[in-house]
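Heads up, the thing below is written out as structure tokens.
The complex appears here minus one protein chain, its other protein chains still in place.
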Amino acid sequence: MSLAFARQTHISRLGRGILGFAALGAAILAGMCIGETPIPVGVVLQTLANKIFGATYVLDPIEMGIVWNYRLPRTIVAACCGSGLAISGMVLQSLLRNALADPYLLGISAGASTGAVMVTVAGLGAGAISMSLGAFAGAVAAFLLVAVLARAAGGGVTLHGTGQIVLAGIAGSQLFNALTSFIITKSANAEQARGIMFWLLGNLSGARWPDVWLAVPIAVLGLMACIWHARALDAFAFGSESAASLGVPVRTVQVALIGVTALVTAVMVSIVGSIGFVGLVIPHAARFLVGVRHGRLGPTTALIGAAFLIAADVLSRTIIKGQVLPIGVITALVGAPAFAVILIRGRRAR
Amino acid sequence: MTVSRLAIAAVSLAFLTASASAEPTKYPLTLDNCGEKITFEKAPASAVTVGQAATEVLYTLGLGDKVAGTSVWFTDVLPEFKAINDKIERLADNDPSFESVVAKRPGLVAAQFEWHVGPSGIVATRTQFHDVGIPTYVLPTDCVAKDNTVGSDGTRSELFSTAPIHQGVRELATIFDVQDRGEEVIADLTKREASAIERAKALNLHDVSAVFWFSSAEMDIDPYVAGRKGAPAYMMDKLGIKNIVESDEEWPVVGWETIAKANPTIIVIAKMDRRRFPADDYAKKLEFLKTDPVASQMDAVKNNRIVVMDAHAMDATIRTVSGIEVLADALDSFGLAK
Partner (left out) sequence: MILEATNLGWSARGAPILSSVDLSVKEGETLGLVGPNGSGKSTLLKLLAGIRTPSSGEIRLKGRALAAMPRREAAQLIAFLEQQAETTEAITVRDAVELGRTPWLTPLQPWSEEDDRIVAQALADADMQGFERRSWATLSGGERQRVHLARALAQRPQILLLDEPTNHLDVQHQLSLLELVTTLPITTVVALHDLNQALSCDRVGVLAGGRLVALGAPEDVLTVERVGSVFGIRASIVIDPTDGTRLFRFHPVR
């Protein structure tokens, strides 16, 4: 039984929104306080006071810099990335009627990794293009290829096309993964391969304020698109023909949502690398908690995704002292058992 | 000449010949090298190198005319060998193919790293070469007290020392029957190292810490820094400097937060010719240190205690000694003497 306690206790929409924001704020604060090195909570709060409210606490510039310039942007980017990937997964699962859909289904992650290795390993752009830009270009290229392929297969974004999209996505992903492997084995030495590995498994350590200004609007865009189309997404429950009979302009909605999903995923992957499991597992966790209605599912998915990735980032830095693990390892290690728990409890609940 | 000068000359001559007359190699020569037995009927007529360190050892031993091909270059060749090197074919800047090496029909393949020529060698396994009758030699610096199956660059079980470097020089000299030259080289390395250590001791350093920054996958991302057991750790240990990194891996990834908090007294950055990561360029590393809001607050950056060191000296090679000298010079110039 889903925990529809919000209905029973009549928390208003506004109340739920405030609770959600408070939870997000708490998660971000936790991300700032916990890190590789111990920094007292007082210092964190005083740093915030100094930077936001212009207070004049005397603090060690290194500690203040770590909190404000390293931890805070990284936590915010983690939140944006977690919510963006989770929302993208949720949208694709609902649109494509496939519980195993995740944001990388459209070939985006595979394309991004190809773009990244072309820049770093094959030396494309000769150091003028950053890995992130190459990744973004690769992601977009892969997605366009998949879309064209799905279209040519007679599917694409029409009423009957969901099977074709999935297959086209698989074909595209395989192609780009093969390209990535080819480039790595042909040109890379062990150290480059290691750098790529780190990126392919996700890495938030380079996140700074400029990344925040990119990640936040995109994440908000994704969430807004979801909320706006919440009813349409609900209507897809019985398939796209059913949705059409319920008055949903199916083609328009599919194009808009898949387009937004692709954009959000491509941007997030180019900033932090490809972090797995978030887009696949978090929507199911959210469904288990609040049910299938997208009006509630969307924001819940975003919130859980944000908190999850913040926690995973903190874990990746603290689990081994003095060393940083790739975040994709943590999300998989935590995500897999969590998924198992959800499956088992979900079955018992019925 | 006076009698006294003649006497001194005679004694010096005797001394020189005495120390320089190492025994000629007895063939057939069998060696244990990194877990493999290799045998030589006579001194090899030619060699192909896979790894800059191996190349430079052969050059230092005066065997440049026997080198038929080189590969795997990290930086420019040492200037004193430029003329010789220019005449020798470079099979690949990076990893050569097995066939291109074999095509040279060398009498020996000398490799720097096991991950090039070794049990999981990407060029070939040692057996592959031995099967076609080509013996392989891997520099002991990569296998003595080092497990290459653990960690991305391998993990050492004890702190590196320059002994394996000398062992590599000595063994290659034996293989090629130039042991006199070999002993000279080793003597020179030992002397330089000793004098650098003396100078550092004279500075009487207290509480000096350091971090060695090799490169980073992206400019702002957590860097690859030297662990506790590799060549940089050796340098720091001999000069009385504390390494702020605690990992035993060769080049672990450590967050900038940890480094900034540790606030090392000096920062050593690697200079190399490779340009695969933007951070390979030491100028970019300097720029990062000066502009990053947290890194720029470190004492070492504010007081410009940054040392630029040849990247290849940070690996276990004959250049390691010059790395020690650079570091000792820097310590001197920073006025850290007490």
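Letters A and B name the chains as they come in the text, with residue numbers starting at 1 for each one.
One rule holds in what follows: a contact is a pair of C-beta atoms (placed from the backbone, for glycine too) under 8 Å apart; a residue touches a chain by one contact, two chains touch by 3 or more.
All of these numbers come straight from a predicted model, not from anything done at the bench.
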Neighbouring displayed chains - absent chain, whole complex: A
Selected residue (touches chain absent from view) among A:21, A:209 or A:238: A:238
Sole contact to the chain not displayed, among A:61, A:163, A:291 or A:322: A:291
Touching residues (missing chain, whole complex) on subunit A: 2, 97, 99, 159, 228, 231-232, 234-235, 237-239, 241-242, 244-250, 287, 291-293, 346, 350
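As a convention for this text, only the chains that are shown with their structure count from here on.
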Complex contact set, residues of subunit B against subunit A: 94-95, 115, 152-153, 215, 217-222, 224, 245-247, 251-258, 260-261, 263, 275-278, 281, 292-294, 297-298
For the subunit A and subunit B complex, residues of the former touching the latter: 35-37, 61-63, 65-66, 68-71, 120-121, 123, 126-127, 130-132, 187, 189-192, 194-196, 198-199, 203, 205-208, 317, 321-324
